[in-house]
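With one protein chain removed, the remaining protein chains of the complex are shown where they sit.
All chains are identified by letter, namely A, B and C, in their written order; residue positions are counted from 1 within each chain.
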Amino acid sequence: MGRFAALRVRWGLLALPVIAVLLLAFGMPIASMTANSLFNHAGPGRVGSNLTLVNYINFATDPYYLGILVDTFALGFVVVSICTVLGYPVAYFLARTHSRWRGVLMFLVIAPLLVSAVIRNLGWIPLLGTNGFVNWALQALGLTDRPIALVNNFLGVVIGTTHALLPFMILMLTTVIQRINPQIEEAAVNLGATPWKNFTQVVLPLSMPGLIGGYLIVFTITISSYTTPAMLGGHRVTVMSTFVAQQIRFVLNYAFGATCAVVLMAVAIALTVMATRQSERGS
Amino acid sequence: MKRLLLAAAGLLSLTLATTAGAQQVTLRVACYGGLFTESQQKFGGSLFSTRTGIKIEWIDGNPEDHLAKLIASRGRAAPFDIVYLEESNQARAAEAGMLMKLDPKVVTNLAHLYPQAQNREGYGPAMLFWSVGISYNAKVFAEQGIPEPKSWLDLWHPKLERRFAFPDIAQGTATDLIIGTARALGGNERNTDAAFDKLGQAKPLYFYTSSSDLRAKFRAGDVWAAVWNNGRSWGMIDEGFPLKFVYPTEGGHGKLSTIDVVTGTKHPKEAMMFINQVLDPLTQLGQANQIPYGPTNKLLAPVLAAYPDLAQKFPASPEALEKLYVPDVKAVNDNYSKWVDQWNRKVKK
Amino acid sequence: MMWTLLNRAIIVFVFVFLLLPLVFVVVTSFGDAAMTFPPRSFSLEWYGAIPQPFITGLKVSLIVGGSTAFIAAVVGTGAALAITRGRFRGLKILAMFCLLPLMVPSLVIAVALFQFTGILWDIARIEIGGTLIGLILGHTAIAIPYVVRAVIAGHAHFDPTLEEAALNLGASKWRTLLSITLPVLIPGIVSGAVFAFLVSFDDVPIALFMGGDEATTTMPVKIFTSIEYSMKPDVMAVSALVIYVSLALMILLEKTLGLERFFGTGRA
Partner (left out) sequence: MSEVRLDGVSRLYDRVVAVDNVSLTVAEGEFLTLLGPSGCGKTTTLRMVAGFITPSGGAIYIKGADVTRVPANRRDTGMVFQSYALFPHLTVQDNVGFGLKMRGIRGSEATARITEALRLVKLEQLAERYPRQLSGGQQQRVALARAVVIRPQVLLMDEPLGSLDLKLRQELQVQIRNVQRELGITTIYVTHDQGEALSLSDRVAVMRDGRISQLDPPDKLYSRPASAFVANFVGRTNLLPVEIVGDGDAGYHVKSSASPDLTFAVGTREGDARRPGERCLLGFRPESTTLAPADGNRLTARVDDIRYFGAVRSVALTTALGNVMEIDLPAGAAAPARGDQVTIGWRPADCFLVPVDD
């Protein structure tokens, strides 16, 4: 850390603006919401004045609520896994290619981010419908003989979320793979490693730190995403964010909505801390 | 002659005064959005602005979100001056003290509304009537040999599995589905356990929140039937789509859309003037012609009688309204959070 | 061989997958109905018929997105420098705090922030709900993590001797910071700012709660609320317009500065 000692600046002071903005726009609001979770529900839109843990006890003792948490994490893991499997070859290609189309392809990767999530999901709904384009294409290719339920269920949420987060994963992985000296891979191949072995024994372990970073960002965004589960799940899929939205927007149970939000937040933070520790230990 | 001149001068100065004074006044109106906001502006807002010089700004959103905002703001600084709600959210907003009672001297059109449209406690009235029933694709039903739906329970027909849509619990229409099912099974608003068991066995394609999305699914052939409202159904029928909108034998549901002044507004009088405009026969007729929801101003009855093609699309008279079942809003609100919970656990899966 | 083929298949699939909804938006913007693909007939009429509120919404989105990107870039860069170079207690907590908004659903932030504006009003008579400032503040909170991450990543290869050289040549520390340190960090800052803009441009929940009148209704919110009642290809036309503009902007950036540095993945 002393590497930048030459410039005698009190770096800590530069953090003051960010602390101010985040406290005002995030820290204090979340804190007051967390406080809400510790009081009883006193009717629509009213938080009571009795300090209690009853909201947390309700959450922890009801298999239904715990099930939502489990489903949320299942969604996170599925999306992260698909993003990795699909994103890795693309990231590897982008990191290693010398094609002059690389810039264009890079742009195509982030292009979906330029379209509002609302529009993207609107685009998916008819594409994935029973009589939609994708089902038509699958049947024309002879891959299936009857329409597959691609939307209005868990699968639809997975497709939409994967689509939204794949660009993040690809960008992250491309950065990491680029930092791996290509000669290291050549050395492995030269020593007899097949492409698969080269991947599993050399490239993958070396991209691990970045992969963990990408995992975290995709995972946390997935478990907290709202628009896509709401639009592509056909309101059949309940994840923590849609449940929180329902409690706060429709049931107007601020106390319990806050409780669920705090639980989600706490678990996400705990996971991040664990993963960061793990990757620090690994390197 | 002198008196006439004086009166004219007084009227002129009054007009000038309102116009000059109104330069600063902008009313923020929370409405439903899209085509509905467009027609409210076209037939109400622009007329109102021309007459009074008061500017209208539309804030679009679901009634549920408007209510959430109202409740969250708790009257500190009103997020908007006027709000379009549904009967059930109106009751909740009123209970929370977020709505103002109207002054019949300003909202003179209140006197011309059907009694069903009046609010007993003096809050905003219903600005239109609409109804909930079953919409289905008659062409596909005939091809597939599915009998025309007569009861709410006919949506459970095996051939309709994954081919029909239910409203999501976030939609006001979902409460009609719950109550309708309960009544078909011998229950009512306060006795819905059997209905939830039955709803839990249903296999809908999905639960919709957006009417536009449902429309598209009807068009694409993904959805063959849905519990839907009259206005949007007739919109499709008028386009030539082979849709039919029917009331089940247990009775279609009558529904009210309300308009209110928000507590804490800086311009209560102007807001009430605007509501008066919305209740104006001209505005109501324009609205009914654009999206077929029923006017609540009884002065329009003779006009509608002259246009039966239009009048058939909505409850156009108290008699028509009386044929519909109007659920007890208090029971709905009392049970709402319990229903959401049961819906989550039993229906949504 | 199988491996190579599978790889290529995945790459092609990913690009098709990523672009399909975009193609859908562009194609249907010329079509006859918003939710039919492929359309049965084509026309340009929807581009002429984009309703004024969408255009206003687009302007609001650009103002909010631009301001968010700017503020987030400024305060985020400061935070990143403090995290990478500072030596003080609570450094790790600061780093965690800066990334925290990523882990909280933006809907939760939206509701919390909206409720908090009431408290702020009670305490200080400051009204930020329903104002542009409130909206920008909310978006800045969710955009800061992206800037901090990008700048920290860009800082990883910073050569401290550059600054030593500048000081050695007689530059003051502030001069060095402005004319050496920041320019070297620019790619990271810009890529962070681009992400910040995208985050703001894409957000619905915060804009829904913090927005109020026309001047604070962003385009996504306008679209989100209008589709309940109507879904015409004009929604697609305005979205397609956004795609064209960003495409043109990206091509311009590529021609002038090179695109790669903006994604923080440029080759060494």
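Here is the rule we go by: a contact is a pair of C-beta atoms (placed from the backbone, for glycine too) under 8 Å apart; a residue touches a chain by one contact, two chains touch by 3 or more.
Just so it is clear, the model here is predicted, and its values are computed rather than measured.
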Missing chain: touched chains present in the view: A
Touch criterion as defined above, residue of A:Asp62, A:Glu186 or A:Glu280 at the omitted chain: A:Glu186
Contact with the hidden chain (one of A:Gly43, A:Gly67 or A:Pro205): A:Pro205
Residues from subunit A at the interface with the omitted partner, ascending: 181, 183-184, 186-195, 197-198, 201-202, 205-206
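Operating definition for what follows: only the chains that are shown with their structure count from here on.
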Interface with more contacting C-beta pairs, comparing B-C to A-C: A-C
Mean-CA-position distance for subunit C and subunit B (Å): 36
Subunit A-subunit C separation of Cα centroids, rounded to whole Å: 16
Sites on subunit C at which at least two other chains make contact: 34-36, 111, 115, 227, 231
Residue numbers of subunit B (touch at least two other chains): 65, 72, 74, 209, 213, 216, 220
Subunit C residues within the subunit B interface of the complex: 33-36, 51, 53, 111, 114-115, 118, 121-122, 127, 129-130, 208-209, 211-214, 217, 221-222, 225-231
Subunit B partner contacts - residues on subunit A that touch it in the complex: 44-45, 64, 125-126, 129-132, 149, 151-152, 230, 234-236, 238, 243, 246, 248-253
List of subunit B residues in touch with subunit C within their complex: 26, 28, 32-38, 57-62, 65, 69, 72-74, 76-77, 79-80, 209-213, 215-216, 219-220, 291
